[in-house]
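For this depiction, one protein chain was excluded, whereas all remaining protein chains were kept in their positions.
Up next is subunit A:
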Amino acid sequence: AGSGTGSGAADSPEATGGSTGGGGWRRPHGPLQRYYGPSTAEAAEAAPDPTDINGPHFDPEVFMTKVRSECPLGQLLAREAALGREIRALDSDMQTLLYENYNKFISATDTIRKMKVDFRHMEAEMDDLAANMAAISASSARVSAALQDRHRRGAQLAGVQALLRKLQALVEVPGRLRRWAGTEPARALRCHARARAVLRHYRHLPSFRAIEDESHAIMAELAQRLRTRLREETLDPKELTECVEMLLQLEEPAEELSEEFLSQAGTRLEAELAALEAELPAADPSGTATTPPPPASDILDFVDRGSSAFVGTLCQLASSYRTLFGEDTGRLEPFAAALATRYFALLERRLALERGLGDTSLLVRALDRFHRRLRALLELLPAGADAAAELVARAARERVDRYLRALQTFFLGCLGDVRQALAAPRPPGKEGPGLPDLLATLAASVLGQLKAVLAYVQLFTARDVAFASLPYFKGEFCVTAVREGLVVAFVRWLCRTARGFADGPAERGAPAAPPALLLLLARLCLDYENSTISYILTLTDEQFPPQDSGPAVTPGPALCAEARAAAQRLLDHYVQVQGAAVAQMLRKSVETRDWLGTVEPRNVRAVMKRVVEDITAIDVQVGQLFEEGVRRAQSSDSSRRAFSVYSSSRAPGRYAPSYTPSAPMDTHLLSNIQKLFSERIDIFSPVEFNKVSVLTGIIKISLKTLLECVRLRTLGRFGLQQVQVDGHYLQLYLWRFASDERVVQGLLDEVAASAAHRCLDPVPMEHSVVELICERG
């Protein structure tokens, strides 16, 4: 049976496969099942298919033709064998079924025969029973006819008694009312409510009216008493609610009652507010002349009390109001809003008292509690939500501001320490803390403080704090308050403060910042530009993730640029200050000396040694904080000796013509040609952030001063020679500090040329003598 593989194109979708009960030769019991009860679904599925061996439309001829034409021999043989097997199996099934059913049929025949005998016997007994039943019903009818009259009378009597009992109760109503009105007004009310309808119905009967009037009077009195009670001060909210509820049941006017209720509630809430206010110091209209004493209890305590007392009561009252007077809250809302506003105001005053940087976690917890407690109230009073959120946000902002100020104070304190460390006299032989140490300490402590502050501020956005989920705290607070208001503002302020040391009133009397401090700050600003700012900003963005739609933030590069500008300004100023110090020394030394009457030079003047010493000291100082920097690759260390030889052989040659009194034009020509080939040197120009550049700046300022001063003097022969010696000495020791020794060389050449010009008797010293003097020291 079954077509299986061969049925491909002709099969309709429903008929294919063995999934439904429709058959397929793999399930041989299918036809039997269908015989006993084919389901409608199966019936519907059976489409006419002459090749379906199990189908009702099976046509052996078609099937045979199909199989013969489509299948290969091997498959045909296999099919034949399978069909044979199947037929044999079906035969044996059929035999088994036949046998089983035969047995059942025989036993059924036996049962039917037995039943026929029993029914005949039962028929006779049923007839007897019918006769007996007829006799019983006749006698029962007789008995009930005899008892009917009595029964009716009994029922009447029972009705009368019930009525009388009700009347009795009614009569007793006033008494009961009177008894309960004093002690259990609620019970009296229940009693009155029960009686009221009946009394009202029968009020046309005089006796009932009397009862009604009396109970009315009692209830009126009760209402009066309740009203009096309502005005009592000591009523707690629950009693108040009960009281008003009873009055409502007494059908007092709801309008009036709600007013009473609110005013009573108002008094109570006022009292609580007053209790809170009592904890605050009196508002000081004269300003902050005297600092108010620290509040008695901490803020958490205050908020706790406020929320449990005031907010709790308000909630309770508001919800009672709703149950009592329905959903119409037209009166309740303004009332609650006014009170809530006052509460907020009080809380704000209390927050304002948190002057210092008390425990932030305490503040956060207090605000959290406030916010949580208020949420219950806000469900009743949606209008207050904004105000409350605003209050919390304001408190948070205020705290952030305070942290900013604290940071600033801290930084100034650190700076003060640094200044002190720099100014402290050091015992000889014992080195104080070096500049790098000071810088590291300063940077680390400021960064540490900033981190600590961020950690504190982060409490505001902690997960377990309820208000942190407010949109303000998620977005604006992170960006505007913390990132911009705290971090960016601090960095900006730091740069400004640092700059202040350079721009500030340094020259008009105020104590100028020590140069080392300028250098230190320059390095600090530079470090900020290089790494610290991006680190801080990353840290901030991590801890306070900004939102995409949030307000625009100051980009890191802008801050870095500010820091760099500050660093540049400081370093320039440092160069100017140090340069001016050296220059001043040189100027005084040139101005005060008698250059005409001086004796033949035997030594380098002390001031030059001092200059070299100072510049060496500056070199050390700058070297502590700044990198070496690039020197123009002209001379390596090994060429140092060679250089001095080089200069000694060449330099005199270069300014030889200016010594000889030749035609005046020659000098000009020479110096002009010389200038044509040298770049213009800007003396006070911005420097780069490295040691060499800084030193070059200072040396330029010093030497240019020397040049200008020499030009203002008139020199004798020995004066000129002294300048020569000094110049050579400076060259010997200064070239190594400058980025381009040609700058030193050029300036010193000009000094020498000018000195020769200003000399009455320009006879230069032998160069070997000059070298000898310089080497001698």
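Throughout what follows, a contact is a pair of C-beta atoms (placed from the backbone, for glycine too) under 8 Å apart; a residue touches a chain by one contact, two chains touch by 3 or more; residues count from 1.
Here is the rule we go by: contacts and distances are computed from a predicted model.
One chain of the complex is hidden; its UniProt record names it "EIPR1 protein", one of "EIPR1 protein", "Transcription initiation factor TFIID subunit 5", "Tetraspanin" or "PRELI/MSF1 domain-containing protein". Across A:108, A:462 or A:760, the residue that sits in touch with the chain not pictured is A:760. The residue touching the chain not shown here, chosen from A:67, A:596 or A:769, is A:596. Remark: the residues of subunit A touching the chain excluded from display are 506-509, 580, 583-584, 587, 596-597, 661, 664-665, 668, 671-672, 675, 680, 682-685, 704, 708, 711, 714, 716, 757-760.
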